[in-house]
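One structure is given below, encoded as structure tokens.
Just one protein chain is left out here, and the rest sit where they should.
So, chain A:
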Amino acid sequence: MHPLRRKRLIIIIAILLILSSAVGLVMFALQQNINLFFSPTQIASGEAPQQATIRAGGVVVEGSVKRDPQTLYVSFDVTDYQYSMTIEYLGILPDLFREGQGIVAQGSMMANGVFKATQVLAKHDEEYMAPEVSDALKNAQSKRVTVTESALSY
């Protein structure tokens, strides 16, 4: 390679390396702000700011969703499989909200330890499935459960 070109290439690579380490350090320092939500464990350990509007995220615990038949009030538990917390919300939930699904709620912790949400968003994963396949999977799972149950009864 021509020495002049080699010199220019080295300068460009050096600038890129310096800039990317600077950007990396900035992002590392701002990690708490870049993360979209706090997990229940982070909130329980006091990592999240108190009495401030924050986002909390986790998986909705199966069987924990309680709806008020008269209003849009709903309460449910979310968990990260270490800690769980109760969230209260008055409003319309997204279509994808269901038990066992990830959600992100914006709001603040109240004194009684309940999280009062002003907005609830549903998370979904990159696993897409045809409805028949998911039904078949569910059937297979429940069949397996009945098989184990019948095996236990003998």
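Everything below uses one rule, namely that a residue touches a chain if its C-beta (ideal position, glycine included) is under 8 Å from a C-beta of that chain, and two chains touch if they have at least 3 such contacts; residues count from 1.
Definition applied: contacts and distances are computed from a predicted model.
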{"item": "Identity of the absent chain, which is to be given by its UniProt protein name, from \"IclR family transcriptional regulator\", \"Heme exporter protein C\", \"TRAP transporter small permease protein\" or \"Probable glycine dehydrogenase (decarboxylating) subunit 1\"", "value": "\"Heme exporter protein C\""}
{"item": "Residue among A:Ile12, A:Ala29, A:Leu72 or A:Leu90 touching the omitted chain", "value": "A:Ile12"}
{"item": "Selected residue (touches chain absent from view) among A:Leu36, A:Leu90, A:Met110 or A:Ala140", "value": "A:Leu36"}
{"item": "Chain A residues that touch the omitted chain in the full complex", "value": "5, 8-9, 12, 15-16, 19-20, 23, 27, 31, 34-37, 39, 57, 93-98, 101, 104, 119-135"}
